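Here the complex is missing one protein chain, while the rest keep their positions.
Going by the order they are written in, the chains are A and B; count residues from 1 in each one.
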């Protein structure tokens, strides 16, 4: 989705400064048959986003001259099995949850100023701590294969995205070095005890050169007596015959639980397709034995074109010490295992 | 709406396989003044979809080569009198109702693989049993003239559409023979008594040749001790001076009521316009006298262009044995009559 497949011709309203300007309509419709098996209940679904997240979006860039540009990005999640949109959160707190239903630009809703200095980005966007997980997961945190470091995460409402965010990205010409910082607001009134809840700060920095890509992210989100800190490190190395991906992740709730996990996986190109494989694990540090979930996932994607692919994935999770992670909508008892598979078609435009 | 009025130029991202590919933005905005008269209460409204259902959609086709193509279709209902979207249902059961509000792709939300074998279509779509009603209704199941076989239907949550559906359509080159099969999932957990609720299977087959089009549909949707079966047959014959349309319909709730109805109607071209007329009736078979509603509807559509039309329709319904069908938002007492009219403008793009 990073390439502009469709560019609408812009009729210059005012002349000179319109060069290079465009508005793009884009999206993904990914439909999946998903089956989950658990010790309590199984489930069969025709669902969505087994390979890539279904979405509909509008984005554009305006060249302002002098190396400056302005851009916008509005991207809505789709549950295309039933036609609904996704869900967002207005204040980075549980009170701000906006239930799934009508179309919302929950995936991204930003306006940016871009130049030699980098990018200033305002609105709702991925958090740096999530971005550093998904980039180093062979399954891209979609479908039954999603890394257990995300599925078990203690990261709270900003685990994946944050609203009311002010983001800054370094420019792309730093010899492989990249980085971003994001500050987000909970927007509470100043006369309440939890006035800082939902405020947060996150950083991500990395280095990509040739076959190597390595990056780390750190974040803190304020909650009264329960700040959530996250830290993760990821690495990808392209051996040619395969890409190796690995990451470690740690979530820490102040006065509460801590969680630690890691993943090792690979992407193996095979003709027009790709084999995906990952082992991931997450353990929550509590009083008594620590609940832990270990997952193994294996999948194959077959590309019919750059835009259209069919795919299948199978995964199994082992739960220990009271963990009860279950796959694809199944339910499993504490300490019991779960497995699942999904297969489907992903079409992007 | 079946023709691509607007095709956005596709800039080939990857070259060869992009031929014939396109993304289309389309829609209908239909505004109607509607008046309903009933024995209890009348109602005046500026409403929508009096002639065609208001909608906004995005669809596209990608040529994959070798006779194969991939396509998507996202179509949202609009209540353009107040700016809201339509309503959908996530699980084909009453528990899955998603109230009208924000835009949802409730009308259709699918991704397809197409080829010489036909079409495999995944997502939310019309049910075959509904499609066979609307095609053989001169009023297309829109506005005050809508056939009583739909307005009185006992068909439950999948009367019109189903979510989580796997559909297959025969190819178009079978000498006039056409057909489709659709399987849809209720997606319940396996450990509940009503685990199959909302699962369903439906078939439609027909034959169109020259002036004749005839088709039948049959469906069964599972509900614990209350499966709903539907069966209907429709026929259209084009005499040149007029098209005759007729259908019969039967709904059967296991351990519950049965309903039977039929329609006879016609479409009469008159210059740039068309006269529409229909008589329809539906009777519910219960203990004691069977409630029955008989409806007569007459209308005229005047085409200002292929995309824009003005129209007017009037209808009256007679209720017997406790039936209380009322038109255009009016309320009528059991056994009392109701009438109504609407007139408006339909603009498509």
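Convention: a contact is a pair of C-beta atoms (placed from the backbone, for glycine too) under 8 Å apart; a residue touches a chain by one contact, two chains touch by 3 or more.
Everything quoted here is computed from the prediction, not taken from an experiment.
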### From A:79, A:109, A:294 or A:348, residue that would touch the chain that is not displayed
A:109
### Summary
Where A:62, A:82 or A:342 are the choices, the one touching the absent chain is A:62
### Where the missing chain touches subunit A, by residue
8-11, 13-14, 17, 23, 25, 58, 60, 62, 64-65, 68, 70-72, 74, 76, 85, 88-91, 96, 98-99, 101-111, 113, 122-124, 163-166, 184-185, 187-192
### Task
May I ask you to list the residues on subunit B that touch the chain which is not drawn?
3-9, 25, 27, 29-31, 33, 40-47, 56, 78-85, 101-104, 304-308, 329-331, 344-345, 347, 349
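Please note the rule applied: only the chains that are shown with their structure count from here on.
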## Note on the structure
subunit A onto subunit B, same sequence, C-alpha superposition: rotation to the nearest 5 degrees is 120
### Task
Report, in whole Å, the distance between the mean C-alpha point of subunit A and the mean C-alpha point of subunit B.
37
